[in-house]
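All protein chains but one are shown at their positions in the complex.
And now, subunit A:
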């Protein structure tokens, strides 16, 4: 059964059609990637799925229920959690207090919520930083905090918007197993990601968005070899040029 089903979602900003009839599905237990060049509309699509923007057209189904009209906090209560591409910490609060806000969604009592928050912090590697101010965290720390807060709501579906952006290669290597472990304990994930190493490593299925449209979808290796995808990233004719160079290289060898 598919956990999330977005049906031909569109969003218009004045004269710009940022998302144009994009559809995608996240099956239960899936780890799905959403890639595409800058300005393709990935974050807008995320905002439509999580309810932060109302679509100009199309529907969103979550757990078999039509949630197109539900506000973000209701979707979170149903089990959909998101992170923000531009991290949004509660800057004046400690790491523990930040995560606690998420944990309170399912645990009204303080003791239980604190226990959940601390467990989540340990899971994403923020255990030693619980008492630090969120504003004092490094970029990598803030990304982990975004992840921890979302996880503390105990979601069924986690929407990750570029949690790896801005991290150095060793930090990326550190966090990939964390994401895999989250999926392995039953949380389905839809992730926007530019770090291809992570996408190839983690995702079982990838959707490619370009100029607001879904242009390809399939297993990561197939999709990255798709001429339409190469052209979307590198420009018209790029796929043919690369193929020609490949053939030339082959001829020389």
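Throughout what follows, contacts are C-beta pairs under 8 Å (C-beta built on N, C-alpha and C of every residue); 3 or more make two chains touch, one makes a residue touch a chain; residues count from 1.
We take it that contacts and distances are computed from a predicted model.
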{"item": "Undisplayed chain, where the name is taken from the UniProt record, one of \"Response regulator receiver domain-containing protein\", \"Acyl carrier protein\", \"Branched-chain amino acid ABC transporter permease\" or \"MtrB/PioB family decaheme-associated outer membrane protein\"", "value": "\"Branched-chain amino acid ABC transporter permease\""}
{"item": "Which of A:153, A:188 or A:224 contacts the chain that the document leaves out", "value": "A:153"}
{"item": "Absent-chain contact - pick from A:3, A:67, A:113 or A:126", "value": "A:113"}
{"item": "Interface with the undisplayed chain - residues on subunit A", "value": "50, 52, 71-73, 76-77, 81-84, 88-93, 97, 100-102, 104-105, 108, 110, 113, 149-150, 152-153"}
